[in-house]
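The complex appears here minus one protein chain, its other protein chains still in place.
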Amino acid sequence: MASPLIQLFDHFREDLDDYNDRRERLIKASRDVTNISKKTIFLLHRIVMEESTDDHALAKHAAMRAREKLHEVQDMYAGMKHELEGDRFWRHQRQVSPGLQEYIEALSFAHYLDHGNLITFEQVEETLRDSNGVLYFPLVVSDYLLGLSDLTGELMRFAISGIARRGGRAKANQVCAFVRSCKSDFERMTPYIRELSKKQAITTQSLEKIEDAAYAIAVRGSEYDLPQDMLDDIVTQTIST
Amino acid sequence: MASPLIQLFDHFREDLDDYNDRRERLIKASRDVTNISKKTIFLLHRIVMEESTDDHALAKHAAMRAREKLHEVQDMYAGMKHELEGDRFWRHQRQVSPGLQEYIEALSFAHYLDHGNLITFEQVEETLRDSNGVLYFPLVVSDYLLGLSDLTGELMRFAISGIARRGGRAKANQVCAFVRSCKSDFERMTPYIRELSKKQAITTQSLEKIEDAAYAIAVRGSEYDLPQDMLDDIVTQTIST
Amino acid sequence: MDPQDLENINALLDRDVELREKIKDQVTELDKKTRTMVGVLNKIHSTPSDSIPVLIDSVRPILLSCQEITSSLASLVPENQFWRWKDMWSNSMRTAVFVASLIEYLSTGALIPLSRVAEILGIKEEWKDRVAVPVEDYLHGLISLVNELSRLAVNAVTMGNFEEPIRISIFVKDLFAGFSMLNLKNDVLRRRFDSLKYDIKKIEEVVYDVSLRKLAPLPKVVPP
Amino acid sequence: MDPQDLENINALLDRDVELREKIKDQVTELDKKTRTMVGVLNKIHSTPSDSIPVLIDSVRPILLSCQEITSSLASLVPENQFWRWKDMWSNSMRTAVFVASLIEYLSTGALIPLSRVAEILGIKEEWKDRVAVPVEDYLHGLISLVNELSRLAVNAVTMGNFEEPIRISIFVKDLFAGFSMLNLKNDVLRRRFDSLKYDIKKIEEVVYDVSLRKLAPLPKVVPP
Amino acid sequence: MDPQDLENINALLDRDVELREKIKDQVTELDKKTRTMVGVLNKIHSTPSDSIPVLIDSVRPILLSCQEITSSLASLVPENQFWRWKDMWSNSMRTAVFVASLIEYLSTGALIPLSRVAEILGIKEEWKDRVAVPVEDYLHGLISLVNELSRLAVNAVTMGNFEEPIRISIFVKDLFAGFSMLNLKNDVLRRRFDSLKYDIKKIEEVVYDVSLRKLAPLPKVVPP
Amino acid sequence: MDPQDLENINALLDRDVELREKIKDQVTELDKKTRTMVGVLNKIHSTPSDSIPVLIDSVRPILLSCQEITSSLASLVPENQFWRWKDMWSNSMRTAVFVASLIEYLSTGALIPLSRVAEILGIKEEWKDRVAVPVEDYLHGLISLVNELSRLAVNAVTMGNFEEPIRISIFVKDLFAGFSMLNLKNDVLRRRFDSLKYDIKKIEEVVYDVSLRKLAPLPKVVPP
Amino acid sequence: MDPQDLENINALLDRDVELREKIKDQVTELDKKTRTMVGVLNKIHSTPSDSIPVLIDSVRPILLSCQEITSSLASLVPENQFWRWKDMWSNSMRTAVFVASLIEYLSTGALIPLSRVAEILGIKEEWKDRVAVPVEDYLHGLISLVNELSRLAVNAVTMGNFEEPIRISIFVKDLFAGFSMLNLKNDVLRRRFDSLKYDIKKIEEVVYDVSLRKLAPLPKVVPP
Partner (left out) sequence: MDPQDLENINALLDRDVELREKIKDQVTELDKKTRTMVGVLNKIHSTPSDSIPVLIDSVRPILLSCQEITSSLASLVPENQFWRWKDMWSNSMRTAVFVASLIEYLSTGALIPLSRVAEILGIKEEWKDRVAVPVEDYLHGLISLVNELSRLAVNAVTMGNFEEPIRISIFVKDLFAGFSMLNLKNDVLRRRFDSLKYDIKKIEEVVYDVSLRKLAPLPKVVPP
C-alpha cells in the first residue's frame, strides 16, 4: 500500500496531467485555428487578385468564401467550449489568444472587404456564440484590439498588390484613409496594452507604405487631364495587346 | 585598353588581395599557434598527472617537453617574421594576438611548473628572438598580460586535479598563494586594458575554486595530529590495496 | 472605429486598470507579511531545538492574519477570473505556503497537506474561481522548504543536534520521490525541482559526515 | 546594524518609493494627454489645408491642460532633484514638444522657440531645479517634427496640394542647417539627427516629382 | 509557374511540417521512459549493495523498450536525414546512454562500449543515415555517469560500504584519463568534461576520509 | 577506457575539423565564381537587347565551371551528411540559381525548372545525400530574379525598349501567383516573398508610364 | 533657426561636454586609487591575523587621499546637478565604501556607519546637491563587504584560524538581519541582497566544518 505522501502526489499527478493534457490540446487547437486563419487570409489575397470585371462582386465573393472557411474555426471553438468553461478560460488564455487574434484578423479582413468598415466588438462576439446565443468563452478587449491591429498589415498587402488593377488606385486611397483612422483610434489605448505599442509601430510602417504607393499613383496620374478610371482603362488595354 | 579608372582599381585590387591574402595566412598561422599551444597545455596537464615518485622531477620533465613543443610555435613565428615587419605588425595585430596570448599562456604554465614563479616580460621576449637577438615582432604589454591572466585558469585545473596526489595538497596551497598574488598585481592595470577586467573576474572565480579545494583539505587534515605528508602516505596505501 | 464602441472599449480598459491597482495594494500588504515571517523564521538556523516552539508561536499569528487579505482579494476578483489575476500574488502565496509548511515540519515533522494550507490562509472552497491555492504554488512552496531544510541540516550539526540531519534526509527523500512521480513540463517548476538534487547532495554529505564520525545512529536503509 | 541608522535608511528608502509612485501617476496622466493629441494630429495627413485650423483648435486645449501636470510635478519633485527623476517623463515631454512645434508650424509656418514651449507647458523659470525642458528634449521633439513633415509632404501631394512639399522642404532644410551647427555628442540624439537625412531625401524626392511634372512653380534657388 | 512543379513544391514543404510533429511525439515518449528510469535509479543512493541487482532488474525492461522508439524513429526519418533531425532527440539519447552505462557499472564494474549501447537501444548499423548514437552523445552520457558516481561514493559510506568509494575512484580516474586524451573542441562537451574535476575532488575527499579513519591515530584533543 | 576505442573516437573528432576546412575552401571558390557572374550580368541594365546574347555567352562557361565545385563537394561530404554541412554553401548556391534563372529568362523568356538548374550545376540525382539543390534555395534564387527584373524594367525604357517592361510584368505576375499558392512558413523565405510586392509595384509604375505616354492625351498645362 | 537661440543651445551643449571630460578625469583618478586598495586588501586572505594591522596601515593613507578627489568633484559639479552626474562615479564610490567598511571590520570588528564613511572621504554635508554618498551606494559597499568576508571565512580556516569564521558569521548575520528590515525595491540592490544568502550559506558551512571537528568552541546560541 502506498504511503500517504505517495497518495497525495498521485492526486497531484492526476491534477497536473489533466491540466497539461488540456493545455496541449488547446495549444494544438490554437495552432490549427492559426493555420486556418492564415490560410483564409491567403485565400482572400488570392481571390481578390483574380481576373474580374467587377471588383466589388469579387470582394463580396472573397468575403463569403472566407467566412465559410472560418466556420471551421467556429466549429472548433464550439468543440473547445467545455475545455474553457468557468475559470478555465482565464487559466488557458495564453494558449487561446494567439489563434483567436489570428482569427479576428482574418474575420475583420473579410468584413472589411465586404463592408468597407471595421468589425465591431459585438460583431466578433456574434461569431462566437452557440445556437442559444451563449458565448463559447468571453471575448477579451486585448485580443480584439491586437487582432485588429494585425489587420492593418494585411490591408497594406491588399492595397499595394492590387494597385495595378483597374480601380486599384482608388481602392488604395480608401484603404489608406481607413488604416490612418485605425492608427488614430488605437493610439490612446496603447498605454493599456503593452503589445499594442509594438503593433502600432508596425501599423505606422504599413501606413507609410500605403501612403507612398498612393502618392506614386497620384503623382503619375496628375500629368494627365483624364479621370483615374480612363487612365486605368488605357493601361489595361496596353498590357492585353 | 582598360580605362584609367579600371587601371586604378586594378592596382587597388592587387593591394587589397595582397593584404587579404596575408591576413588569411596570418589567421591560419595564428590558429595553428593556438592549437599547438592548447595541445601543449593539455600535454602539461597530462604529464603532471602521470604516476611518479618524484613530482618535482615530473614537473621539470613536463616543462621540458612543453618547451620542446613550443619550439614549433617559435619556428612558425620565425617564418612569419617578414609578414610582420615594420608597421605590418600593428596592421595585423588583431590576427596575431589570439595565438600569441595562447602561446604566452602555455609558455608561462611550463615556466611556472619549472620555476614556481611568473615568467617575466623579458623572458617571453627571449623566446621570440632570432639567432641575432632580433625580435620577430614587438611584444605588446596587453598580449603579455592577457596571456598571463589565462594562466590562472590552467593553474586552477592543475591544482584541483592534482589534489588527490601525494603532495598535491601542499601544491594546491602554493598555487593558491601564487594566483592570489597575480590577482593583486593585475588589479591596478585593469583600467588600462579592457579585456583584462573580464579576465580578472574569471581569475577571481578560479581563485575561489582553489581556495575552496585548499580549505577542504585543510579542514579534513586538521582532525589528525600527523603532518600532511604522513596523511598522504596513508591514503596512497589504502587505495593501492 | 464606431464612436460607441470606442467609448465602451475605453470604459472596459479603465475598469481593468482600477482593479489592478486595488489588487496590487492587497498584494503589497501580503508581501510585507510574508517578508516579516521569513525574516523571523530565518532564526531557526541559530535557535536550539527546545526554543523552536517559542519562535514558531511568534510567527503563527502573522500567518493567520493573512486571512484578511485573502478575503479582500476574494471580494475584489470578479467571478471566474482567478487565473487572470493570480500572477500578481503567486510569489507571495508561494512564500506563505513555504512558511506554513516549515512551521508544520518544525512542529510535527510531517508534510502539511494542501487542504490544510488553504484552511490556514482562510481560503474557502467556494472562492475557487476567484482565490485558491493551485497545486503549482503548493509545490513551489515545498521546494522552498527543501532549500531551507538543507541549510538547517548544516546548522543543526553546528548546534550539536546530530539527529536532525537524518530526520531531514528521510523527510526530503520521501518528498523528492513524490515529486519524481509528477510529469512536470519544461517550466520554472521543473527547473526548480531539478535543482533540488543539489540540496539532497548537501544533506547526504551532512549525513555522511555524521555517520562517518558515528555521531548519530545510521539511518535505516530500506530495500527497494 | 545600529537601530537609529536603520530607521533613517528605511525612512529615506520609503520616501523615494512613495515619491516615485506619485510622479508615475502624473506621468501616466501626461502620457494619456500626449497620446490623445498625437492620435488627433495624425489626421493632418488626410485633412485638406483649409480644415487644418479647425483640427488644431481641437488640440490646443489639451496641450494647455498639460500645465496642471507640470505644476503637480513641480510640487512633487524635491529641490535639486530634477536630474534624478526627469527620465520618468522625458518621453512624454518630448512628445509634448513635438505637438507644440507641429501646431506652430501648421499655424504660422515658423519654428517654435524653446522658451515658448516652456511657456505653453506652464513651466516656470524658478522651477529649474525641479521641472524644466532641457535642450535635449526640445531637440528630440523637433526631430519628431521633421519625421512627421516628411510624411506630410507625401500626403499633401496625394491630396493635390503641390505647394506644401516645397514649403516643408524650405522649413526642414533651414532646421537641418541649424542642427548641423550643433556639437552633438555620440548619443541617441546624434543618431536621430543623422537619420534626418532620410527624411530630407524623401522630401527632396517629392519636390523632384512635383517639379519634373511642372505641377508647382520651382522653389526659388538661393545662391550660396 | 508550372502547376505540377507548384504542387510538388507544396507537397515537400508540407511534408516537413508533418514529419516534425511525428518525430516530436516519439521523442516525448522516449523522454518519459528515460525520466522514469532515472527516477528508479535514484534509489541506488539508499539501497544496500546486495539489493542493487533487484533494482537494476526493474529498470532493464524499460531500457529495452526504448527499442520500439528507435525503430519508429528509423521508419520516420527519411533516408540520409539523420543530421537534419537529430537535435530533436539528442537530450533523451544522452540520458539513455547514461542509464545503460550506470547499469553496466553497477552490474560488472566495467565501462560500457559505444557499440554495446547502440545494441541495447536496438539501433542497427544500417540505420546510420537515419538514427545513430554519435560519439558526442555517448561521451555526454559518460559524463553524467561520473556526476552520479561521485554522489554514490558519499552515500555508500553512509550505508557502511567503505570499498565502493575506492572502486569508484579507480574507475573514474581511468575514465578521466581517457577523456584527457581526446582533442575536444571548445564546446559544451569540453565544458562538461572540465567540470569532472570537481567530481573527482569529491570522490577523493571521501577516499581520504575513509583511509584516514581506518589507519590514522585518533582525532586530536578539542581546543578549549 | 579502451585504447582502441579512444583512438577511434579521437579520429572521428579530428576528421570533422579537417572536413570543415576543406569544404570551406570549395565554398570560397564557388563564391568567387558567383560574384564574377553577378558582376558581368550587371551590364544587362545598359546593354541593348540585340547585344544581350553576346553578354550571356560570356557568362555561361563560368556557370558551367561550377560543376567542378559541386563535384568536389560531392566527393568531400560523407554519405548521408548533406543536412549537416549544407548551411556552409546555401548562400552561394542561391546566387547560382539566380544566375541560371536570369540567363534562362533573357534567352527564352521562360522560367527555369528546378531540375534544369541542378543539371546545369552538374548535380547528380545520386548525390542527393551529399549535394543537392533543396526547394528552398531554388525559391530564394527566383526571388532574387524578380528583384533584378524590376530594375531591368526601368532601364529597358531608358534604352528605348518599351515592350520589355510589359513582358517582365506578365512573367513576374505569373511567378508571384505561383508563390502565392505555396504554404510558406514564417521564415526568411516568407519575408523575402512578402517584399516582392514592391518589385511588382515598381514594374507596374513603369507599365503605367509607358502605356499612358503612348495613348493618353498630352500633359496638362503647367500651373502658373 | 534663430541665430541667438542657436548660439545659446550650442553654449549649453558645449559646457556639458567639457564638464563631462573634467569629471571623467577625476573619476579615473578615483578608480586608480580604489583599484590599488582592492589589490592590496586582497592579501588579507593569506595574511596571518597578527600582520593584518600592518596591511591596513598601508591602505589608510590611500583611502584618505580620496578626499582630494571628492573636493575636486564638489567644485566641478554645478549646483543642483548631483543626480545628473553621479552615475559616472557610483561604481568607484561603492568600492570606496567597501574599502572603508572592510578596514573598519578588520580593525574593530564593527560596522562602519554611513556618516563615518562620508567623513573619511571628506564629503561635506553642504555639498549634498553636488557630491554625496547616497544610501544606495553605502548599501552596495556593504554587500561587497559580505562577499569578501565569506571568502575570508574559508581562507582563515586554511590558515588555521578557526575562530575568525565564527566572528564573521555573527557579524554577517547581524548585518543581514538589518538588510532584511529594509523595503528594497526590485532593482539591482535587491538582487544583490538576495544573493547574500549564498554567502551566508557558505559561511555557515565553514562554521559547520569547524564545529563538526570540534576545532573551535561552539558559537553561543542565543534563544530568540
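Order of writing sets the labels: A, B, C, D, E, F and G. Residues in every chain begin at 1.
Here, contacts are C-beta pairs under 8 Å (C-beta built on N, C-alpha and C of every residue); 3 or more make two chains touch, one makes a residue touch a chain.
Quick caveat, the model's predicted, so the values are computed rather than measured.
Visitor: Touch partners of the unshown chain, restricted to the chains that are shown, please.
Guide: Those shown chains that the absent chain touches are B, D, F.
Visitor: Using the touch definition up top, pick the residue from B:C182, B:I210 or B:V235 that touches the left-out chain.
Guide: Hidden-chain contact among the options goes to B:C182.
Visitor: Residue by residue, what part of subunit F touches the chain that was omitted?
Guide: Touching the chain left out of view, subunit F contributes residues 32, 39, 42-43, 45-48, 51, 54-55, 58, 151, 154-155, 157-160, 206, 209-210, 213.
Visitor: If the missing chain were put back, which residues of subunit B would it touch?
Guide: 3, 5-6, 8-10, 12-13, 15-17, 20, 23, 86-93, 118, 120-122, 141, 144-145, 181-182, 185, 188-189, 192-193
Visitor: Take the complete complex as the reference. Which residues in subunit D touch the chain that isn't displayed?
Guide: 173, 176-177, 180-181, 201, 204-205, 207-208, 211-212, 218-219, 221-224
FYI, only the chains that are shown with their structure count from here on.
Visitor: In terms of touching chains, how many steps apart are subunit B and subunit F, taking the shortest path?
Guide: 2
Visitor: Work out which chains are contact partners of both subunit B and subunit C.
Guide: Under the touch definition, subunit B and subunit C have E, G as mutual neighbours.
Visitor: Quick one: how many steps at least from subunit C to subunit D, stepping chain to touching chain?
Guide: Each step joins two touching chains, and the minimum needed here is 2.
Visitor: Of the pairs A-C and B-G, which shows more C-beta pairs in contact?
Guide: By the number of C-beta pairs in contact, the winner is A-C.
Visitor: Roughly how many whole angstrom separate the Cα centroids of subunit B and subunit D?
Guide: Distance between chain centres: 56 Å.
Visitor: List, in ascending order, every residue of subunit D touching at least 2 other chains.
Guide: Where subunit D meets two or more other chains at a single residue, that happens at 213, 215.
Visitor: Where in subunit B do residues touch two or more of the other chains?
Guide: 223
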